[in-house]
Structure formats: C-alpha cells, structure tokens
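With one protein chain removed, the remaining protein chains of the complex are shown where they sit.
Chain nomenclature is as follows: A, B and C, assigned in order of appearance, with residue numbering initiated at 1 for each chain independently.
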Amino acid sequence: MSKVFDYAEVGKHNTADSCWVVLYGKVYDVTDFIAEHPGGSKVILQLAGTDATEEYDPIHPPGILEESLKPEQHLGTVDPDTLPSTEKSPAEMGAAEDDGPVDLDSILNIDEIEEVATKNISKKAWAYYYSAGDDLTSKKLNNTVYRQILLRPRVFVDCTRCDTSTSFIGNKVKLPIYVSPAAMARLAHPDGEWGIAQACEQYGAMQVISQNASMTPEQIVADAKGGQVFGWQLYVQNERAKSEAMLARMKKLPAIKFICLTLDAPVPGKREDDERSKNVGANLPVRAAVQEDASVSKTSTDAKTPSPPKNMGVGQSLFWGTAADLTWKTTLPWLAQHTDLPIVLKGIQTHEDAYLASLHAPQVKAIILSNHGGRALDTAPPAVHTLLEIRKYCPEVFDRIEVWVDGGIKRGTDVVKALCLGAKGVGIGRAALFGLGAGGKEGVARVLEILKAETETCMRLLGVERVDQLGLHHINTRAVERDVYDGPAALERPSLTSRLMAKL
Amino acid sequence: MSKVFDYAEVGKHNTADSCWVVLYGKVYDVTDFIAEHPGGSKVILQLAGTDATEEYDPIHPPGILEESLKPEQHLGTVDPDTLPSTEKSPAEMGAAEDDGPVDLDSILNIDEIEEVATKNISKKAWAYYYSAGDDLTSKKLNNTVYRQILLRPRVFVDCTRCDTSTSFIGNKVKLPIYVSPAAMARLAHPDGEWGIAQACEQYGAMQVISQNASMTPEQIVADAKGGQVFGWQLYVQNERAKSEAMLARMKKLPAIKFICLTLDAPVPGKREDDERSKNVGANLPVRAAVQEDASVSKTSTDAKTPSPPKNMGVGQSLFWGTAADLTWKTTLPWLAQHTDLPIVLKGIQTHEDAYLASLHAPQVKAIILSNHGGRALDTAPPAVHTLLEIRKYCPEVFDRIEVWVDGGIKRGTDVVKALCLGAKGVGIGRAALFGLGAGGKEGVARVLEILKAETETCMRLLGVERVDQLGLHHINTRAVERDVYDGPAALERPSLTSRLMAKL
Amino acid sequence: MSKVFDYAEVGKHNTADSCWVVLYGKVYDVTDFIAEHPGGSKVILQLAGTDATEEYDPIHPPGILEESLKPEQHLGTVDPDTLPSTEKSPAEMGAAEDDGPVDLDSILNIDEIEEVATKNISKKAWAYYYSAGDDLTSKKLNNTVYRQILLRPRVFVDCTRCDTSTSFIGNKVKLPIYVSPAAMARLAHPDGEWGIAQACEQYGAMQVISQNASMTPEQIVADAKGGQVFGWQLYVQNERAKSEAMLARMKKLPAIKFICLTLDAPVPGKREDDERSKNVGANLPVRAAVQEDASVSKTSTDAKTPSPPKNMGVGQSLFWGTAADLTWKTTLPWLAQHTDLPIVLKGIQTHEDAYLASLHAPQVKAIILSNHGGRALDTAPPAVHTLLEIRKYCPEVFDRIEVWVDGGIKRGTDVVKALCLGAKGVGIGRAALFGLGAGGKEGVARVLEILKAETETCMRLLGVERVDQLGLHHINTRAVERDVYDGPAALERPSLTSRLMAKL
Partner (left out) sequence: MSKVFDYAEVGKHNTADSCWVVLYGKVYDVTDFIAEHPGGSKVILQLAGTDATEEYDPIHPPGILEESLKPEQHLGTVDPDTLPSTEKSPAEMGAAEDDGPVDLDSILNIDEIEEVATKNISKKAWAYYYSAGDDLTSKKLNNTVYRQILLRPRVFVDCTRCDTSTSFIGNKVKLPIYVSPAAMARLAHPDGEWGIAQACEQYGAMQVISQNASMTPEQIVADAKGGQVFGWQLYVQNERAKSEAMLARMKKLPAIKFICLTLDAPVPGKREDDERSKNVGANLPVRAAVQEDASVSKTSTDAKTPSPPKNMGVGQSLFWGTAADLTWKTTLPWLAQHTDLPIVLKGIQTHEDAYLASLHAPQVKAIILSNHGGRALDTAPPAVHTLLEIRKYCPEVFDRIEVWVDGGIKRGTDVVKALCLGAKGVGIGRAALFGLGAGGKEGVARVLEILKAETETCMRLLGVERVDQLGLHHINTRAVERDVYDGPAALERPSLTSRLMAKL
C-alpha cells in the first residue's frame, strides 16, 4: 500500500541532497534526476519540497513522468488535507470565473478570439504567443500587407455554390487553411495539440505538428479520423541521432504525410516580450514533449553544446540544441536517408531560395513562405512580398512545387488574397493557439468556423465557386507591388552627371 | 362595440397555444399567424402577451396589419389605465428630450448630422446604418479617397451664376445628388422613406426606393409632385414570382422611372456591428414593407431555402430569400419580360463589368459604381477607383451608358470630384438616413441643403457654371492613380536573372 | 457744455424708435443711422441702450465714428459713476492677467506664438484667424508639404556672411518674407495693422494691406519710414464706384507700390469654425475700415445685391458686396483705367493661370500662388504644388513675372525651400496676426526676428550667402513631385485589353 505523507514532511526535502516534489497528489524523490533534467537543475530545485503540479502540468506531455522515473522514486501519496489551499487572487477569480464561460458564438472575428484568450491564459503563455522580433515590425507588416491589397468583385455570376476544398501535396482537405506548427499549446489549454486536431477534424483542415508540441505526436493523432491529414515539423538537432530517432518514430504514424523542415529560425530571434516574461512566476522547465523520448534524453550530454544562457524566455529555451549548420547540400541528402516522406521547406523569404527549393523537387514538394510570424528576424518581408517576388522573377516555381504561406491571416479575405497570388494554402499559428486559449478545442473550431465562413463570403462576392478559380485578376496589389524587392541593380545606376554636379 | 380588455388579461395569452398582442391600443389574437410570420415565429412569441407596438411600429409599413390579419383576429381594445407606464431611463430622457430639439441650421456638415442622429436613434438602428463589412476598410476608403484628390481652381472667371441641374437617363433633376436605396428608414424616424421623398421634392433631387423600405412604394410616392423622379431597387428573390409581382406593381406607379437591380450583394457581407446589435433589446421581426404583399407572402414556403440562421443582424434578415444565381445571360432577358422600364445596374466594381454592362445598352441605361457602402465585401475598391479603371481601360463606356457612383460622399467637393471623373451623379445613403434620424424630413432637407451649397461653392471657386463643364482638368488624382488596378500582366514579368540571382 | 447722462437713462433708449449707445464715454443717438449701418440694423439693435465700446472698438477704424454721424447725434457724455463695473470672469482674469505679460524672447517658434495668442485673444478673433475651408485639408497641406521637402546642405563652404535682402518688383527689402493682406488685425490687438507696419519697418519687410483692414490705409502707413514698401489689396466691389474711389485714394499714398488683386475668393469659402463663432457673444457689426469711406457708404443701396444672409461669420460678412464677375478680358483693362500702379495677382493655383498671367506683363508684374491660407476651396493645392506645376509645364513664367507664394510658412526652412523652387518671396498671414495677438507690434517683430534668424541659419548650413544663390539643387522634392498634377492625358489611356479582360 502506498505510503501517505504530510505535506510538511515533503517540505523538508528541498535541497539538492534530498529533493522531493508532489505531482498529481503523488510524492516523488527526484534527487537523482536533478542532473538529468533536460530543462536544467535550477528549475527543479526552485520547486523542491513543494507541490509542483501546477508548474509541471502544462509543459510536460502526459505519461512522460512514468517514463522518466524509476518505480522506487515514487514514494507514496500526499495527505490532501495537509496541502495548502490554493488561493487565487481576486483579480484572477473575477476575470476568469465570475463572468462565466465565454459564449464562443458571440465571438465574431479572430481579433476578438485573441482578446478573450489574452484574459484567460497566463501572462507567460500570452507573452510567448504574442511576442515577436525586436519592434514587432514584421509581425505588424504580416497583417497590414493584406489590408493593402484590394479585391475586385465580379457581379452577375451565379454564386449559389461555393466549395473551399483543395489538396495539399496530393492529400485532400476541405479548407485551404491549415494549422501551422506552433509550440506549447498546453500553455493555453489542457486540450493542447490534441484539441487542435479535434477541431481540424471537424472542419477537414490539415494540421502541422510542432516538434515543440506539449504533447507527443502519438497523443495528438490518437483520435484522428480516416483521411485526416498531418505533417510533422522538424527542427534538426545538433545531436543528429535525436532527429533521426524522431524521423523513425514518424514512420509509425501513417497520419503524418510529410516532414516540414523549419529553416527560418536557425538561431532564435529577439522576442523581448517573451524574455521579459521570464520574470513572471518561476522560471519554468520548458521542454517540448517530443524531445523527452527516453531513449535519447538520457544520453544528452552534448560536448559541443555550452550550457544554456541564464534567464531565457520560453522561445529561447525551445531553441536550445537546434542545429544552425543546415545546408542545401548536406541536409536534404541526410533527410533522404532517414525518411521517405515528402519534404516541405518552411521559412523561405526570398525568390532566390524559392527557386533553389524548386530545383530539389520531387524530394521537396512544397515550400512555406514564412517569416516565422515575425518572430525570427524583424523587418523580414511578409509572405505576400515573397509571393510577389517569385511571380516577378521566377514564376516557374509555382509549376514545380506547391507554395504555402503563413503569417498575419486574420480574415477570410486574407486567405483569398493569398490564394489569388498563387498560394496553395495558408497557415494560421497564433489564431489557433488563441482559439485554444479562448475555449479549448471548441475555441479552435470557432476560429476555423469564422475563417471558413469569411472565406466563402469572399469567394461568393468575388463571383468564384472553387478555390482553383481564384487568380491575379481578382486582386489589385499595386499598393504592395511598389514596395517589393526590385533587384540590387536598381541601386547601381552610375551617372556621368556626378562630376558635373559636384561643381555646384 | 369593441370589447375592452385589462392588460393583465392579455398577459395570460403568452404561448404558442394562445398568443395575444396589443398593437396601437388594439388587442389581436395572432395564434394562427405565428407560423406564417415572415420574420419567424420566435420573435412573435417573445412579445406574446405584451404591448408590442414599440417593437412593431418602426419596421412594419402602415396598413400591413389589416392586410395580414382576418377581422375576427381583432378581439377589441385594451383599457389604457391598465397599461404599465412606459418609463424611459434617465439617460434616454436626458439625452433626447432635456436638450430640446436640435436647431438644424446650427448643423454645418454631414459629420455633424451623423453625430446628432447617433444620439437620437436606437442603438439597433445606429448599428444597422453604421455597420460595414469586416474591419470597415472599404467604408473608410470610400471617404478618404475623395480627400486624396486635389482640386484645381481656375481664377478670373465670372462665377456669378451657378447651376447644379442635370438629368438622370433623361429625367431632369435639380441636383446631381440622389438618395440611394437604403433600407429601413423608419428605424430612424417615423417620417421614413416618405420623409425622404418630401425632402427630395424640396431640392429637386431623385430618390431610389429600397426594396427593403419600411414603407410601401405607394406610400412613399403618394405625395410626389409632378416631375419628381424615383427609381425602384430590385433584389431578385429566390421565388421569382415575388419579384415579378413587384415589377407588375411598379408599372402602376408612373413616378418610378427605372428599375435599379442590385448586384453587389448576392450574399450578405459580414457586418459585425450589426450582428452584435442583435442582442440589444428583443430580436426584432425585421421585414421590409414591400415583401409583405399579402398575395405572395402567404405562400412563402420555399423548398430550396433552408430555415434562417440563428441570431441574424438586421442586415442578414433583409437578405433572407435573395437570389444568388443572377447572371448576365439569364437575368436581363427575364427582366425584359416583366418590365419595360430602363434598367440601372448597381454594384459594378471593375472595369470589366462596366464594359460588359455597356454592351447591354439600351436595356441597361446606367450603372452605379458601388461597393454597397463598404457593407458587402471588405477591401472592395471605392467607386473612384472603378471610375479611374474605366477611364484607363474602356472610356467608351461613358459614351454608351450613364455612370453613377455612391459611397463616402460627405462634402460638396466630393460630389464635384466624382463629376469631374465622369460620373453623371452621386448617391447618398447613410447621409440621408442620418438626416432622417437628426430631424425627420427636415433633417434630410438640411442634408441636401448643405450638400447643394457646398457643391455650388466648389463649382464657383473652380470657375465653373454648369455641371457638364466639370472635367479631368479640374482635378489632380495622382495620389489615387498609383493605387488603381494595373492589370494582372503587371505581376507577370518573368526574369532571366532569377537563376543568376539564386546563386547569390 | 456737454450734457451728462445717467447710464440708466441711456438704457431706456433701446428700440428702433429711439436708439442710443455709449461709445468711449460719449452718448450717441443712432436712431437714424440704424438703416444705413453697413453691418446691418440687427447688430446695432442688440446693443441699443448699452455701452457698446467693447464691441465697437476692435472692428472700426479710429475716427470713422465722427465721419459717419452728424454733430447733433452726439448727445453728451455718460456719468462714469453710473456705469456698471466691468467684471471679467475668473477664467479670463487668471489666464490673461495673473500670469503677467509673456516674455516674447522665451517664445522660440511660430507655433508657440500661436499658442500664446490663442490664450490672449477673443474666441471670435481666434475663430476668424484659425478657421479654414471645410475639413482644413488644404490648410494642413500648406504646412506639411514643406516638411516633405528635404534640404541638401553643402559643406566646406565659407558661411560667415549671410544676406537675406532681395527686392519685390523693383523695391528693395531686407527680407524675402512679407506680411500678407490679412483682415481685421485689431481683433487681435489695438496696435492693429499699424503695429504690423511698425514691426515690418524694424526688419525691412514688405506689408500688403488688406482691403478689410481694421484701420484705414492712411493710418497704417502714417509712421512709415522712407523706403518702407507697401502694397494694397483690392477686392473689387459689385459697386465698381467704391473700388474706383479706393484706387484713387491709393494714388495719394506714395508708400503703396502696387495693387494686389485677390482672385482666389470670388465667393467665400466654408469656414465652419468661423461660422460657429457667430454665436459667441453678440453678432458683431464687422466692417472693414476702408469700406467706411463716407462718400461711398452713404449711397450703398445696391439694387443687385440681396440682403445679407442670417448668421454670417466674420469671414462671410467681409465678403459681402465683393464682385464675382471678374475676368481676364474685362477686369485688367478696367484696372488700367484707374491706376498706374503695377498689378500683383493673388490666388493663382494652376500652371494654366500662371501662364495666362505671364501674358499680361508688364501690367501684371507678379503673381501670388495662394489657396487663401486654405480658407477658400478645401483640397485646393498648396502653393508648392503650383510652383512645381509651373516648373514642369511653363518655366518661362519665372522669366516674365515674379512669383510669390503664401500659405503654411512656419519655419525659416520653409522660406528657403520656396525660394529654392523659384519663389521671389513668401507671405505670412496668420503668423503676423498671431504675433499681434501674442504681444502687439513687439509680437509681430518677434515673428519676423524668429523667421529671419531661422532663414539665415538655414542658408548658412546650406552653404549659401545670398538668396539669389538658392536653387533646385539645394532641395529634394521627390516626396512632393509624385503628387503634382500630371495632366488630364494621364488618365486617358484607352486600352485594347478591355475587351479581352471583360471575358475574365
């Protein structure tokens, strides 16, 4: 029979020499585990001798605890009567509970979803989701660039039918909208990435699973219906063996249809809102679920990798261990050795790289034009710029591979505009996470419901029935075109007048 | 003699099994009518057993009650002493009454008219009038685009005379400004569309009557003077018989000079302010007056039409039953069978459609460039863009048919600029409704007085006596031109440099 | 000996039948004058039976009273002890007096001058000076257009010397800055236009006297020093005899070197701030000094002229009687008959009119590019646009006549930019009036001191010693050029593609 401890007794074991924690009512001796903890020893010691459930839960996948600890480290249970009562601040209680649950139907657009979520979720989660590079210039551009494009509605066209279905590299979906690989969904809601999958199933939308998801891929796809389409995002690790193990693991999940290799963040961007939030509450041991795979994490003393810097935000923590040495020449062949799945390259930001990617078909089947939600390099171009660049310099890319885009999608009109410019589909990241924060899986479903309805209204008012009918003649992009890259030659116009003028 | 009921007695009949209401002091048994009510049963049941006059009055045309109910359904009158005293909130009393009536002469411009009306009218009416699609981008563009155009005043020209008279498809008018077909005028003021007609008569302005007017066309034109010009707006119904009946009805009204077929809203736009207002007060049974024509509404179970969605705003309700399957090929011939009146096509937003319309002269005599006041598709172009597009790609349209515009007219200078670009006239929608809200028919007259005076001052300062003398040389549109559609070819400039550049 | 009245006795004569007023301590019977009053009878009756000095003084030139009334209408004096004590509101006392006089040296720029004046002067005066047409678009453009032009400082140039002197149509001045003809200076300060003349003398600046000045031209130039340069502004009156009399009067004033014929306001613009201020205090009998010339005003029943409209602002009152029928063909020859002075045409706003004016040299010696301080037609172009238009379409104008500009000058850099573009000089209007409001003649002098110092600093930092060295190579106007009129042809590019595209 399990031994029962007083919480006061647990409190005495609060040092590196004897470190106990309470998790889900059970008492664990984690003294031997401190050095092995992927998130570092410091965070464990901060919680030593306490009930760490609230800190532990949202950032560890269910079941990982049992995998990581030996049976004898489970000492028993805590006497619930001895636990301190968990008090919420009046503000917290008032805001979240007194108002009662939000009526999701009363939320009319994506901005309102964000508003509701911002009230619901923790400051730390908000900071992680909201933050972007430096001065948020690219984040703001991502959205405003769509507003600069005007639509050209055609009239006297029968618009009784409207069909938003399409396909992504051969996989049929009901929406040209997919959920981008966004990390740490359980920070927003316990439904986490599984909840996103449930909502996607309801609307026939594709989901790309983040390598830094807060649930394991197996958990996320567990309840997938037949025909539901997933991709899996790969951040190549400095320890290639870790990545190879992950690729092997994906082979066992037939719902995963492609590998999405993220290229736009070989080093983390500077997200100041996120860095600031490190001071909010304890410095949580943020570790993505997938990296906890026991067989790998136990041997993770990587000689090449220095110890992590002090005071990282969530974003910086997740980057720890990510490889910065990927190249066209070496990485794609290595990938070919370890997976047969098609490759989707995420983070293309110039027509030059789009063109290079197209030369790697058929291994590369699609590219995602993305500035990482404005989270990597500030003042990087929005995807619309890159779409226009490709169209200007190398439109043949659209014939060779699929082009997807993400960043700044807030309205159905944004979706339609991207498709008019040649995108096969658009990804939403923050919108899905804020949907989760606003109402769990139902909140994500509401996000998809809103965007689907807006997309249909837009298509109908343009006089278009199917997404493949959308084209350049449905939009006016002049306000954007004049800002699109025009080649370095444009700056090099040596003039004979300079000598004359110098005499002025 | 009519029976007299205590109000308490009426209150007992508040279910679907026995449903009484008080209207204008009379007691009706509407139990049998619930299922037939065009606005749905739910709204009646919400008011069952109560005095529903306040909710009923502004959205039903006078006389429709007698048409719709049988004599035996009129049970008697209510004893006025038993009615609850109607209390207004102190805020309402203070705002509307203590200030006394507004001195219309002290209102100097259209923005101030809107301010005054916003205080006077109900939140629901305001939301319906004010609302526009999504983020109101097109609504804002409609107005700001005129501010971007500069005027070019010529001097040393005799400007003692100024004549604003012109004609619309052969009908003489005193102003190049007409009132657009805007729905539900009685939400703003009991004078309703009849009041607009009175004001138009005073200033010699044309009025286009909305199919969704809150008074019948017969009532609206009842007091029209000889020579007063009206058009009638048609939203083709799924049940074509309804529309055919309406067209037949128009034949009997000689003041109606043309049919204005609205094309820019085959499905309703997303007007969030309006949708939100559904929660303000009861969900009112919004039905346009004209659709209540007894002979048709009694047979309105349209098999093709699903039941209306929950929680519609006023705008969505009005769209219910509107056909989405109009086409150049089928609709114009059908119209020719049912009316000899000239057709004006409203909602053209591209030069392509303007050109196509011009090919249908002489049946089509004019087009209205309109994005539906920004209420249909957000980021659709303002009429000024479409004017410039036509001028650039197919100026011959101006020779074949008249081109009218609406959207965003706030100043006489706006009127003049549209005329300089080739418009024959400009429509005002919200301005007229807010005028009504500010002061009934006198408020609408003040709107026309202001715009006429501003238009004259502008013409004089440009050195122009008659509207047909206004031309392109009176305006500088460069700030707008650079944003006008430039053809899809502008985006397709494949470059040989792409391969070279990819090596960078 | 003059009779002495109790103020209570005066108060009894407060009707049209017996109308007395107190002015400067004297009692007048103005019963017979009511009908003759150029400002209308209503304003006199409002003040009947009261001490009207405060209302009368700032808008009537000194001495006009004696000219207008017969000796027997002067009844005597009022007993000062019977006058009510003039109380100021605490707000007025606090603002204007407790702070003590403003230290003009502590005012560093023109915006601060306006701030100080706004506190000092009456609401009515502020409204008249501040107001501009419609939405103040042109007024704002006037200033911002200078901020859009960048300067191009040259270095390694000896800038120890700097000379701002120049000439206007042959008359030497020390500044390229002149005071524009602005009406009603005594509304701001008793120094009035005479005070402006004093300040101009101090800085060697030219002054153009408004026809609507609140002092007579004779009073304004009374203390002019030898070489001080004035112009006189003419608004041609419907009664040409009035204007001819004024031109004859100017012949006797040798300090007046030219006639400035104002063309940009044949009818008044719509200045809403000014119209609103009509309700502030009594509706003052605004009449410009010069029009009170006794020999003319006594016969002023102009059959062609309808009675003035109700509730005019100051601006509208001043326009009353101004001719709207001037033309190139008739007005210049008429002027030639009545004056030998050179003509300066004020209010040119297009290159076409600038070109036409240049054809009338040598009678016309200069033009002033002006949109009347944004007070006439809103969205009329700023003078910088017209300068660029002339330069683009007909630069020969600069060789034939002088080009002056006004509107929006706030900084020495603005002055320099206008000169770089080819202007011979720049006029300041509101700046001078607000200077007067801030500190009488010393306030105007401070305005000129600031602008002169800023102009010199700018010239030095550009590496320029004399104003005639300023040229196009010292400025970068690209941000403005792209908005300048490009000819109507730019909008007329009929395209063969329209038919093809319509098929889309």
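We take it that a contact is a pair of C-beta atoms (placed from the backbone, for glycine too) under 8 Å apart; a residue touches a chain by one contact, two chains touch by 3 or more.
These numbers come from a predicted model, not from an experiment.
**Q** Using the touch definition up top, pick the residue from A:9, A:218, A:272 or A:456 that touches the left-out chain.
**A** Residue touching the absent chain, from the options given: A:272.
**Q** One chain is left out of this view; which of A:27, A:188, A:205 or A:377 touches it in the full complex?
**A** The missing chain is touched by A:377.
**Q** List the subunit A residues touching the unshown chain?
**A** Its contact residues with the unshown chain are 134-135, 137, 263-270, 272, 275-276, 279, 311, 324-328, 331, 345, 347-350, 352-353, 356, 371, 376-381, 385, 482-486, 488, 490-495, 497-499, 501-502, 504.
**Q** If the hidden chain were put back, which residues of subunit C would touch it?
**A** Within subunit C, the residues that touch the unshown chain are 105-106, 108-109, 147, 149-160, 351-353, 355-356, 388, 391-396, 411, 413, 453-454, 457-458, 460-462, 471-473, 476-479, 481-482, 487.
Just so we're on the same page, only the chains that are shown with their structure count from here on.
**Q** Going by C-alpha centres, which chain is most central here?
**A** That would be B.
**Q** For the two copies subunit A and subunit B, what rotation in degrees overlays their C-alpha atoms? Round to the nearest 5.
**A** Here the rotation carrying subunit A onto subunit B measures out at 90 degrees.
**Q** Based on mean C-alpha positions, I'd like to know which chain lies farthest from subunit C.
**A** So the chain farthest away from subunit C turns out to be A.
**Q** Could you put a whole-Å number on the gap between the CA centroids of subunit A and subunit B?
**A** Centres of subunit A and subunit B (C-alpha means) sit 45 Å apart.
**Q** Centroid from C-alpha atoms only, then distance subunit A to subunit C, rounded to Å. What do you get?
**A** A distance of 63 Å separates the two centres.
**Q** Check each residue of subunit B and list the ones that touch at least two other chains.
**A** Residues 352-353, 356, 482 of subunit B touch two or more partner chains.
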